[in-house]
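Here the complex is missing one protein chain, while the rest keep their positions.
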Amino acid sequence: MNPTVETVAGQLADIGRHCYERGWALGTSGNFSAVVRQKPLTLAITTSGVDKGLLESHHIVAIDEHGQVLQGSGTPSAEATLHLAIVRSRSAGAVLHTHSVWSTILSEATPDGSLTIEGYEMLKGLDGVGTHEHRERLPIVENTQNWTAAAPLIETILREHPEAHGFLIRGHGLYTWGKDLAEAKRQIEILEFLFEVMGRKRGMAWQQ
Amino acid sequence: MNPTVETVAGQLADIGRHCYERGWALGTSGNFSAVVRQKPLTLAITTSGVDKGLLESHHIVAIDEHGQVLQGSGTPSAEATLHLAIVRSRSAGAVLHTHSVWSTILSEATPDGSLTIEGYEMLKGLDGVGTHEHRERLPIVENTQNWTAAAPLIETILREHPEAHGFLIRGHGLYTWGKDLAEAKRQIEILEFLFEVMGRKRGMAWQQ
Amino acid sequence: MNPTVETVAGQLADIGRHCYERGWALGTSGNFSAVVRQKPLTLAITTSGVDKGLLESHHIVAIDEHGQVLQGSGTPSAEATLHLAIVRSRSAGAVLHTHSVWSTILSEATPDGSLTIEGYEMLKGLDGVGTHEHRERLPIVENTQNWTAAAPLIETILREHPEAHGFLIRGHGLYTWGKDLAEAKRQIEILEFLFEVMGRKRGMAWQQ
Partner (left out) sequence: MNPTVETVAGQLADIGRHCYERGWALGTSGNFSAVVRQKPLTLAITTSGVDKGLLESHHIVAIDEHGQVLQGSGTPSAEATLHLAIVRSRSAGAVLHTHSVWSTILSEATPDGSLTIEGYEMLKGLDGVGTHEHRERLPIVENTQNWTAAAPLIETILREHPEAHGFLIRGHGLYTWGKDLAEAKRQIEILEFLFEVMGRKRGMAWQQ
C-alpha cells in the first residue's frame, strides 16, 4: 500500500523546516520531493514561492510524470522537471535540493566540472559506501532558468556519473536523493558536513 | 481596512526576536518598522534601547510622517527619519535594519561606495528578480549619528539607485524593505546569505 | 529594598545557560555574579565546577566582601576575588566572565597589552557610548592560577583604564560588567559581536 499524499506532504514539510533551521533553505530557496506511488508515478513536491521556515503540508502538491498537478493547489517548483529526471534516472524515492553557503562557494571553487571528496570517514554515510577510501565525484552543472530545456543534459550527466550521490549547480546549490526521505536527508547532512570541511580547509594558509 | 497597530506591533516583535536569534540584532541593535496606514501615514516602529531578544508589542510605537508619536510610549528609534525616507522613496510597506557580522565586515570591504553581488541563484529571492544573472548593487553610505540631517542624502541615493533592494551603512549594517513584512524578512535572509557567501569567499586563499 | 539572593540566583542561572547556548561558557567554564546588597556587600556568584548548561539557582552562593560564603553550599568560583575587585573598582552591579572562541583568539592576537576596537556602530551598545566614533581599548592581562595574588594588579589596570568596559585574560576570555545584569548581558553580546567581526576580518586576505 502506498503512503497517502498527505502523509508524505507532512514529512516533506518537516524536512523543509529542518533545512531552513540549518540555513540550507533560507527565504523561498530549496525544493523537496518524494515519491508517493511508483506506477503510475505520483510525486509530492513543494510549490513555488513558499518561505521554507513556514512550510506546511498544504504547500505541497502531487504531480504526475509529466509535471501535471494531480492534487493540491499552487504551482510546483520551477525545478520539478529536474526532480522528475532524477527520480527516473536513479529510481529515487526522494529528492532534496538545498542552497547552503558552503555548497554555493564550492560550486564555484573548482575550474573543471566536478568536486571531488575523498578519504573522509563521513563518506560512509552515503548509500552503498563502506569505506573512507571512497572517492566521491560530484558533477557541477551550469545554472539556468530553463530546467525543462536542461533536463536532458541532467539525465546525460547522471548517466555518465552512475556512482555520484548528488550534483552541484554552479552558484546555486546541491541536489541529492535516496531510496526514501530518511536516506536523502542523511545524505544532505553528510554532504553538507563534507562541504564545510572542504570549504574551511581552503581558508587555511597551510592548505589549498 | 487597515491592520491595527497592535497586530503590526506583534508581527514586528516576532521578526525582531527572530533577527536576534540569528545574531543579526544583538543587544539593542537593529530597528524595524511597518506601515499600518498609508494616508495619512501611520508607521509602527521599534523604540530605542530595547534588547531585541526581549522585544514585545509594547516596545513598538506608532508615528506619523513627521516622526511624531501617535500611539504607545517610548522614544522611536533614532533612525526613524531613515525609515520614513525609505517608506516615502520606495512606497515600502516594511523596513528592516539589521547589524550582522557579515554586513558589518562587507560594508568596509570595498573601497568605493557600493557592494556588487551577481551570478547567484539566491538573488531570485529579491523582489522582481527572475534570474541568477541579475547584478545587485547595494550603495554603501557613511555612518553618522545625525540621521535627520542625513535623510536627504539617503533619499538622493535611493533615487540614484532605483533598482537597489537595500543599502549598507559603513561599520553599521543593512537596510532593506518590501511591500510587506514577509517580503522584507525574506530579503533580509537572502541578502544575509549572500553576504556570508561573499565574506567567506574573501577569506579563501584562492579567491579575492 | 534589596532583591533576595534567590531572585538574583535565578537570574544568574538564566544568564549562565544563555551563555552556554551561545558557546561562551562551555563545560564548566565561565562565572557570573550580581550584587544583592551594597552595604554591607552581598554578592551572588556561581560555584566552581558546575556545567553551565545545567546551571540552576542552587549552584549560586552569596559571599561577603572578603569572599566568605554567607548563604548556600558549594565553593565560590576561584575567580571570586576578581569579581569582588571589579565590583569595588567600578561600582558594578553585575560581573560576567565568558570564554568564547573569538575572545580567546583575540586575547593572543595583539603583541601589546590591549585590544582596540573603533569605528563600529555596535560600540553604542556599551554603557555611556553615544557614537560609533568611540575608541574602546580593552586591556589584556596575563593568565594566572592565583587570582588572590593578582587582584591588586587587576585593580591597578582598572584604575589606569577608567573608560574600559571590560578586559581580556590571555588565552582565557572576557570580563565585563554593568550597573545591573541586563546591562552586563548586553555588553557581553556587544563585545562578542565585535570580537567576531575583528576575528573574521583578520582571516581575510585583503585585511590586516
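As written, the chain order gives the labels A, B and C, with residue 1 at the start of each chain.
Convention: contacts are C-beta pairs under 8 Å (C-beta built on N, C-alpha and C of every residue); 3 or more make two chains touch, one makes a residue touch a chain.
Quick caveat: nothing in here was measured; it's all calculated off a predicted structure.
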{"item": "In the full complex, displayed partners of the excluded chain", "value": "A, C"}
{"item": "Option touching the unshown chain, where C:Thr7, C:Thr28 or C:Ser57 are the choices", "value": "C:Thr28"}
{"item": "Chain not shown: contacting residue from C:Arg37, C:His83, C:His99 or C:His165", "value": "C:His99"}
{"item": "Selected from C:Gly72, C:Gly125, C:Pro139 or C:Gly173 as touching the chain missing from the view", "value": "C:Gly173"}
{"item": "Interface with the unshown chain - residue positions in chain A", "value": "119-122, 125, 130-132, 182, 185-187, 189-190, 192-193, 196-197, 200-201, 203-207"}
{"item": "Positions on chain C contacted by the hidden chain, ascending", "value": "23, 26-29, 51, 99, 101, 104-105, 108-109, 143, 145, 169, 171-173, 199, 202-205, 208"}
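The rule is short, and it goes like this: only the chains that are shown with their structure count from here on.
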{"item": "Chains contacting each of chain A and chain B, listed by label", "value": "none"}
{"item": "Superposition rotation for chain A onto chain C, Cα-based, multiple of 5°", "value": "180"}
{"item": "Same vs different contact residues, chain B with chain C, by half of numbers used", "value": "different"}
{"item": "Rounded Å distance between chain B and chain C, as computed from the means of their C-alpha atoms", "value": "32"}
{"item": "Cα-centroid distance, chain A relative to chain C, in whole angstrom", "value": "45"}
{"item": "Residues of chain A engaged with two or more neighbouring chains", "value": "203"}
